[in-house]
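Before any comments, here is the structure.
Below, a portion of the complex is reproduced, with chain positions unchanged.
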Amino acid sequence: MQVYLSGEIHTDWRERIVNGVAALGSDLNVRFDAPVTDHAASDDCGVAILGAETDKFWHDHKGAKLNAIRTRTAIEAADVVVVRFGDQYKQWNAAFDAGYATALGKALIVLHGPDHAHALKEVDAAALAVAETPEQVVQILTYVQTGKLPG
Amino acid sequence: MQVYLSGEIHTDWRERIVNGVAALGSDLNVRFDAPVTDHAASDDCGVAILGAETDKFWHDHKGAKLNAIRTRTAIEAADVVVVRFGDQYKQWNAAFDAGYATALGKALIVLHGPDHAHALKEVDAAALAVAETPEQVVQILTYVQTGKLPG
Amino acid sequence: MQVYLSGEIHTDWRERIVNGVAALGSDLNVRFDAPVTDHAASDDCGVAILGAETDKFWHDHKGAKLNAIRTRTAIEAADVVVVRFGDQYKQWNAAFDAGYATALGKALIVLHGPDHAHALKEVDAAALAVAETPEQVVQILTYVQTGKLPG
Amino acid sequence: MQVYLSGEIHTDWRERIVNGVAALGSDLNVRFDAPVTDHAASDDCGVAILGAETDKFWHDHKGAKLNAIRTRTAIEAADVVVVRFGDQYKQWNAAFDAGYATALGKALIVLHGPDHAHALKEVDAAALAVAETPEQVVQILTYVQTGKLPG
């Protein structure tokens, strides 16, 4: 089962999911993928490789498109897409990924705190699960692969 | 040409586009569609029709799903999807629609002010046009239908 | 908006929806389609047209396939599929239609009484609305077309 | 060849198919998948992982969606979908899976006793084989992989 971890890049939620699954040993057959989570590299990749831009819009544009080579390919290859909304930033790219995954028929898991529930209601409505903690995502992946519930 | 107007519901940008196109008379063959833009109705439609919920999450959930009957059907029927990001609110549903439209291969036009350019770079990177004013969208629709440029 | 009314054929739920929408006059642009609801004709159409069968299985088989010419074509042409589960019979064809519509990405509305909620949880989980009365379906269609709520 | 075994969870039909194929040794290249067949876990997975619900409908809803992460992913990955209808329960999820698999163009094998033939005629009409025993399914899988017939 291929799982793509989209969204927030400023907390350790991805590590908690990946490590949580790894701790279960060979019972689970899950492969994870994710966007580049180095914020500076992600912002500047376009001009770093393809040449500087004087206009910030095109600076951003070239970078966003390079990142799309990775993210769209990975979402298309995924069985399950987990999208995390954190407390900071607009995170429109996370919501974009959720919409993109939904239109492709991927199983969508949304991960966010209760404060964001109203603002994310359209995204949650497209999801097969709405979790609040990375540990719940580990439990979901464990359950859908092995049928075992926590506790 | 079927055009879906997604996103912000608190300014008159849809009217400015629809009226701008209407002012051009029969030269353009454009039909517009949009989500329900009555904020209260949009929030409460689920419980108003299908029964009250004690839990706010499910209150929102029922409403978001009813609205999805309209929005997903309309996006799928559209040739062009215009997504407007305003100054307020999280607007994750707008970004979700942009991702959904992109995965379906729709022609995407994003409409937002320059302040949002960096935060919207992934959404803009998926668009065929990034406009700042509704009048530019009218000009785009005019051009792609008639080949005529403004001025 | 093309709406397909699948499922139970022994109560007047289709008439209540069609008449309810018609009573709203020209405000709504909804076209309805449905399977053949004459139980005897639906059961015997295969042998009536294509010749008798001695084996009941093939008698049924020929009829079910003829009906599929109508039902599959209509579901594929629909924007919204309403599936009604009544109190009697196995109604596996209704659940089959719900699964078929879901895989095609149609907006699914399920209509059933509370007694069936547990047994239909997988079907309901794929739906954008779960209604208990035909009048609620009329209200849903009214809302998603006009934005107007009841009352 | 990837085979998904959908439907009834109260008899040993899956074991009989899996063991029957295993008994044939390395001649067959068949991988099996199935839903979670622990009835209690399947019913309660949603609340066990994502938190309790006071309303039974949402209790069921959360569970049904978690299970869909597994079942829809597995049906989409399958070449052949076997759907078993037993003697008990409504089994609407089995019929839903049959419709879902049909719309995706999967090869469908339906497995049920003769008593259900009339009620399942629409499902059978979509199938490439209608079997009565798990052993017949083993024979089908053997034949389509090796060309060898029983006896």
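By letter and in written order, the chains are A, B, C and D; residue numbering begins at 1 in each of them.
As a working rule, a contact is a pair of C-beta atoms (placed from the backbone, for glycine too) under 8 Å apart; a residue touches a chain by one contact, two chains touch by 3 or more.
Everything numeric in this text was worked out from a predicted model, so none of it was measured.
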For this session: Count all the copies in this homomeric complex, not only the 4 that are shown.
Result: 8
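Everything that follows uses one rule, which is that only the chains that are shown with their structure count from here on.
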Problem set entry | Chain pair showing more contacts of the two, B-D and B-C | B-C
Exercise. Copies subunit A, subunit D: same or different interface, half of numbers shared as the threshold?
Worked result: different
For this session: Go ahead and note the Å separation of the Cα centroids belonging to subunit B and subunit D.
Result: 41
Exercise. How many angstrom lie between the CA centroids of subunit B and subunit C, rounded to a whole number?
Worked result: 31
Seminar exercise, completed: Multi-chain touching residues of subunit C, meaning two or more other chains, are 105, 130
Exercise. Quick one: in the complex, what on subunit D touches subunit A?
Worked result: 36-38, 41-42, 44-45, 48-50, 62, 65-70, 72-73, 76-77
Exercise. What residues on subunit B touch subunit D, complex-wise?
Worked result: 53-55, 58
Exercise. Can you list the subunit C residues touching subunit D in their complex?
Worked result: 56-57, 60-61, 63-65, 67-68, 85, 89-104, 116-126, 130
